[in-house]
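Note that one protein chain is taken out, while the other chains of the complex remain in position.
For subunit A:
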Amino acid sequence: MMHRLARLLWLASGALALTACAGEQSAFTPKGIEAERIDTLFWVMTIAGGVIFAVVAGLTLAAMLGGPRLRAKIASEKLVIGAGILFPVVSLTALLFWGFMLMRAGEATEPSAIRVSISGERWWWRVTYEDEAGRTVDTANELHLPVGQPVTLTLTSPDVIHSFWVPQLAGKLDMIPGRENILTLTATQPGISRGQCAEYCGGAHALMSFYVVAQEPDEFRRWLDAEAGAARPPEGAEALEGQRLFAAHGCGACHAVRGTEALGTIGPDLTHVGSRHSLAAAALPNRTEDFARWIRDSDHIKPENLMPPYRIFSEEELAALAAYLEGLR
C-alpha cells in the first residue's frame, strides 16, 4: 500500500532525476529487512512532510488573499496553539517513538551462526567468514549472504575511518580503527547489490566499492565450502606460465593464493578471485583483460592505491598472468 502510494507520488512529481537512484545501489529498491524499514520511514516522513507543507502553504495563501473572516479565523489563538504547538509536539513525538520501534533501537542482536568480519583497508575490503564450526574463510571485496538469515558483520579498520554501506540492505555504519562496530544484515531476496565506502578515506575512496551476492541458503553453503577450498590448479600452458610468473615476481609477498606458496596478507586474498564480480574493489569489471590492465596500470586506474604498478611485463606475460588469475575460480 505504502509502496503503491509512493510510486504514484514519484511518477506524479515527475522526478526524472530520481530514476538514476534505481538499481543495485539504490535505497529505493530495498532487498534487506533494515533497508525496507528505512524505505518505509523515508516515505512516511516525506509524504507526511509534504502534506503538512501543503497545508501550511495553503494557510499562508489564505492569510494573504482571503477575506476578513477567513483571516480572522487563521489569526485565532486556537489555531496557533493547536497547529503551532500541539500538533508538532504530538506528531514529532509519535514519529520519534515509531522510528525507534521501526528501526528496533537498542535491540540486543544475537550473533548469527555465520559471522563475517570486514576490515576496511586502503582501499578495499578484507572479508573473513567464520561458520558454526569455527572454520574461517578469507576472501576480499565481495560479500555473500544467505537469503532470509540474519548475518552479523563485525566492522573495523586498521588505519583510517571508512563507512560500510549497502543501500539496498541497510543503513551505513562507520568502520573505526581500534573499534568493532556490529551490523546485522538480512537479505530478503536473492540478487546482487552494490556497496560503497561512504566516508572519505583518502585518494581512492571513490573507487572503494564491492558487490553483495544474496543467495538461497543451500547455494550460499555450497559457495562458502568452495570459497574455503584451495585454489584450482591452472589449466593450460598460458595459465601455467602465469602461475610461474606470479611466483617468480613475488606477488605472493602481498597476496595469498591458498594451496600455493603465495601466503601474503598485505593485499586481497586471490584464491578465488576469478569468481568475483569485480576487480580492485569494484574499480574494474572482472574480465581477463582487466587483470592485465590492473597489473600494469594500477596506479593510473586507482590513484594512490597501495599496489605498485608492474610495467615490467611484456604483453604475453601480462596475458599469461591474467589467464592464471581469471582461472582462480
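The rule is short, and it goes like this: a residue touches a chain if its C-beta (ideal position, glycine included) is under 8 Å from a C-beta of that chain, and two chains touch if they have at least 3 such contacts; residues count from 1.
Methods note: contacts and distances are computed from a predicted model.
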item	value
Missing subunit (named according to UniProt) among the choices "Amino acid/amide ABC transporter membrane protein 1 (HAAT family)", "Protein kinase domain-containing protein", "Cytochrome c" or "Dipeptide transport ATP-binding protein DppD"	"Cytochrome c"
Contact partner of the left-out chain, one of A:Arg222, A:Arg287, A:Arg311 or A:Arg329	A:Arg311
Residue, one of A:Leu65, A:Ala108, A:Ala133 or A:Ala248, that touches the chain absent here	A:Ala248
Residues from subunit A at the interface with the omitted partner, ascending	158, 247-250, 252-254, 264-266, 299, 306, 308-312
